[in-house]
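With one protein chain withheld, the remaining protein chains of the complex are depicted in position.
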Amino acid sequence: MSKIMDGKGIRVGVLGATGTVGQRFITLLANHPFFIIHALGASARSAGKPYSKAANWKQTTPIPSIVRDIIVHECKPEHFENCTVVFSGLDAEVAGDIESAFRAADLAVFSNAKNYRRDPSVPLVVPLVNASHLSMIPQQQALHQPPLKRGFVLTNANCSTTGLVIPLHALEKSFGPIESCIVTTMQAISGGGYPGVPSLDIIDNVVPYIGGEEEKMEWEVLKILGGITQGDDGLKTFDMHARNPLRVSASCNRVPVIDGHMMTVSVRFARRPPPSPQHVREALVAFTPEAQSIGCPSAPVHAIFVHEDPDRPQPRLDRYYQDGAGVSVGRVRQCPVLDIKFVVLANNVSIGAATSSIINAELAISKGFVKAPSVQ
Amino acid sequence: MSKIMDGKGIRVGVLGATGTVGQRFITLLANHPFFIIHALGASARSAGKPYSKAANWKQTTPIPSIVRDIIVHECKPEHFENCTVVFSGLDAEVAGDIESAFRAADLAVFSNAKNYRRDPSVPLVVPLVNASHLSMIPQQQALHQPPLKRGFVLTNANCSTTGLVIPLHALEKSFGPIESCIVTTMQAISGGGYPGVPSLDIIDNVVPYIGGEEEKMEWEVLKILGGITQGDDGLKTFDMHARNPLRVSASCNRVPVIDGHMMTVSVRFARRPPPSPQHVREALVAFTPEAQSIGCPSAPVHAIFVHEDPDRPQPRLDRYYQDGAGVSVGRVRQCPVLDIKFVVLANNVSIGAATSSIINAELAISKGFVKAPSVQ
Amino acid sequence: MSKIMDGKGIRVGVLGATGTVGQRFITLLANHPFFIIHALGASARSAGKPYSKAANWKQTTPIPSIVRDIIVHECKPEHFENCTVVFSGLDAEVAGDIESAFRAADLAVFSNAKNYRRDPSVPLVVPLVNASHLSMIPQQQALHQPPLKRGFVLTNANCSTTGLVIPLHALEKSFGPIESCIVTTMQAISGGGYPGVPSLDIIDNVVPYIGGEEEKMEWEVLKILGGITQGDDGLKTFDMHARNPLRVSASCNRVPVIDGHMMTVSVRFARRPPPSPQHVREALVAFTPEAQSIGCPSAPVHAIFVHEDPDRPQPRLDRYYQDGAGVSVGRVRQCPVLDIKFVVLANNVSIGAATSSIINAELAISKGFVKAPSVQ
Partner (left out) sequence: MSKIMDGKGIRVGVLGATGTVGQRFITLLANHPFFIIHALGASARSAGKPYSKAANWKQTTPIPSIVRDIIVHECKPEHFENCTVVFSGLDAEVAGDIESAFRAADLAVFSNAKNYRRDPSVPLVVPLVNASHLSMIPQQQALHQPPLKRGFVLTNANCSTTGLVIPLHALEKSFGPIESCIVTTMQAISGGGYPGVPSLDIIDNVVPYIGGEEEKMEWEVLKILGGITQGDDGLKTFDMHARNPLRVSASCNRVPVIDGHMMTVSVRFARRPPPSPQHVREALVAFTPEAQSIGCPSAPVHAIFVHEDPDRPQPRLDRYYQDGAGVSVGRVRQCPVLDIKFVVLANNVSIGAATSSIINAELAISKGFVKAPSVQ
């Protein structure tokens, strides 16, 4: 890692810095052991202002002093050319063009937006699950016109997908392929951004629909839990879990919770007989992702906490587990219809968003996919 | 019906009259076309007081004037012997003994408590579903020691079971037996009674556990959707859907909603191919329960409303549909794992509780199972 | 009233019909004994569509069938010329110009918007308080260029002002002028319209600021509780309570409540000694506004309910009192600093908005200030 560091650390930029995800990136990066916030990008309306004036700060901790006076720029690559890593918290409406331009300018972009998740050369990485997918980066660079030396786009997953695939991956590692999965989510309002969900729609209420969310979950799980195959032409493709077809059925709901996506999950394994609830619990507890063994500083010390109390996890009490980087599972028991059912809680603003991107960057650096800009 | 009415209507009593369910019984009965509130029962602490002093009234409509001055009695049969029908909103801790004593005193008891739901001679009736189960009443009376002329106990179902079985029954009527069902509930706090759920446990939170609720749902559905078989000895038994085994998997959650239980439901039919989502919608819309065709005054005019808007039903907007006696269904679509999935909303304090008991009594009267007390 | 009715009733139009206030107007007017919804106005985006398609209906009762198929027009007077009364639920951004154009077209406009509240010729009327201010209408018509025969604008008050002035007026009627008043509001989110308050801002939170609200309360109270004086030139002016100067200090807060504005109020009377809490309670109970004695059908039967229980009123339990047209007062007691303090609850979407405008129109009709359009 030392090669790409200057004396102080690794310079990073944040796109969409004034938004909800951007604020979360900044909160986390301000305390990061080696990332240094170097440049902030937002809309033309914010450009030219010091960050403390540009952002309507809505975090429960104060604006980090180190960003208060950084002048916000428009999201153009020339303002970020000294950054080794660029984090994007941009909205989907603008993320596509901007991230593409940043990649073309040979910048390494770690995006929270959905725009490139379905791109066949862009890794969709939940850092506790499919770090191996980073191996697609060289092909993405090679296929770009013109080919890139340092630039690429790597995305994290939808916040509800993230909470689901972590335990599913742990189970597949121990018990082989999952064949089907029925999941019902109860998602926090912060998942909708700011201003996001109107209070009149959600106080004393549940909204049984989040536009596009179910499709994202049902598709993203396949890309993330699937592998990479290499064709006769040497080209790699994401196999979408095709060797062991997996069907996912998601029902997504918004509930009056600030942070923390809950979900009830039922799964059926391909292998018979399926594991017992106790075996499942043990496998989840034992799960150690590569991000942890490699020593990514933002990875959770324990990836999955398994609750024994029957009424846990709960968003309000458990969403801060491992600073939101870990996932909580509870109520592991037999499912009368499929094999096993359980409850998952994942912090949608941490591991479900900015934390994932940051660990992804740590992984990419550790694995040598990130190179320092020559201009630095 | 005229036979059992005196000049003014049919005298009814309410047990547990000061509690949450009791208050709901009173609100509904005060406006009933032929039930007349005649006696109110509660704990010894309330006995002797006028109802307006005994009850900590928590409804959004004022205490009906006709009950304000009724003196509350202890729940002993002698205070209710002039009642043709007794509704029980008692807590499970005391319902067992009291309802048993009332039945032994030859009183017809329509209970909201769980105590006798698993009794092999007690009908567990969701009035929009299995009115046919009332035919078990004569056997219950005959097997009692000593045999009863007028007394019996009939229970309604758990509030979350009720919301589930209404659409499932409508589907079985149209498309034959359901083979498996996975349901996740998001249940309102009023389902926990008063004081019930502490606010510290549920504001900005979801609790993924309600003691005993999943077991109730998984079992009660079988009794309600099943039929009655007659043995060689002439004895009838509830068949628990045994001719077409049905597996139900429930995950029950408490959410910060005042009234209205939401649930996401996936079902698989025995018959192949299964119906399309459009066929399912049509079958739900067309569903007309017997309670409606017989003309029970408290039955909903339309049993099931099928929403076309993708974000409905919602508890806050739709729980008052048909004064809470109807059920709302939305988002009918294919399930990638089972056949069909959809969302259900049922008002737990109306059709999920007191309203069901009242329609059950209307059904029992209409079918001749209720007889006026000789002392009246 | 008969003179201005055609055979069926009095034709009314609703401006801003698709918004929150407009939906409330429609809900109330659909059940009105003599108002007939005749025309609906909204933005160009909605124009040409049937109302059921144009409105994102968010009420807890279904869209009234009589408006489902009414084609929405733009808010131009030519589409409303057959209307005897026009209700405006327009947003302040557009209400000024549109209401002015409607008045110039000789239409009687009853507005919920703030734009003309400070106009020296426009009555600001809380119908249970200052119906006498309708006497300003002829002067408004006479001073208009050109003078108007039928057209005028009359506004209701801000929702929080409304809840405050009703008990204050009742007290002034019994005990003479109030000298000072300190009020803290806890206002419902529906007061902010839709989408209005973001859920991230208000769940598990209180926002101690509502833009412009305190200034409105401190000023509007003076105009409403004040009288009308006539100058030597024969011109009438609102005296702003000048004969007995009144100082009002308001602190306005938003709280996570759907409907119903609560406020704590302390008052000091000019007369010494001040009334006792018991005298205050009796005066509030006895208060009978003119709207009630005249027989306005939308006026509450009892204007003010005085609670004896120490923990009432509460928004969730008491906001539906008199269908939201009455006001609830509780906790009347001595104030150690001023004279008397108490709690007020007023339903901001009913008496605080549409209901007030409708009673105002009933008052204006009853007092002969509304004339049928000749074209009708």
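When the chains are written out, they are named A, B and C in that same order, and each has its own residue count from 1.
Methods note: a contact is a pair of C-beta atoms (placed from the backbone, for glycine too) under 8 Å apart; a residue touches a chain by one contact, two chains touch by 3 or more.
In this text the structure is predicted, and so the values were computed from the model without any measurement.
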item: Interface partners of the hidden chain - shown chains only, full complex considered; value: A, B, C
item: Residue among C:Met186, C:Val280, C:Ile351 or C:Val370 that touches the chain left out of view; value: C:Met186
item: Which of C:Leu154, C:Met262 or C:Ile304 contacts the chain that the document leaves out; value: C:Met262
item: Touch criterion as defined above, residue of C:Gly151, C:Gly196 or C:Pro315 at the omitted chain; value: C:Pro315
item: Option touching the unshown chain, where C:Ser174, C:Ser251 or C:Ser366 are the choices; value: C:Ser251
item: Residues in chain A touching the chain absent from view; value: 58-61, 203-204, 258, 316-317, 320
item: Missing-partner contacts on chain B, residue numbers; value: 58, 189-190, 194-204, 256, 258
item: Missing-partner contacts on chain C, residue numbers; value: 180-182, 184, 186, 201, 203-209, 211, 218, 247-249, 251, 253, 255-258, 262, 264, 266, 310-317, 330-331, 335-338, 341, 343
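Basically, only the chains that are shown with their structure count from here on.
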item: Closest chain to the centre of mass proxy, which here is the mean CA position; value: B
item: Distance from chain C to chain A - Cα centre to Cα centre, in angstrom; value: 49
item: Residues of chain C touching at least two other chains; value: 58, 203-204, 258
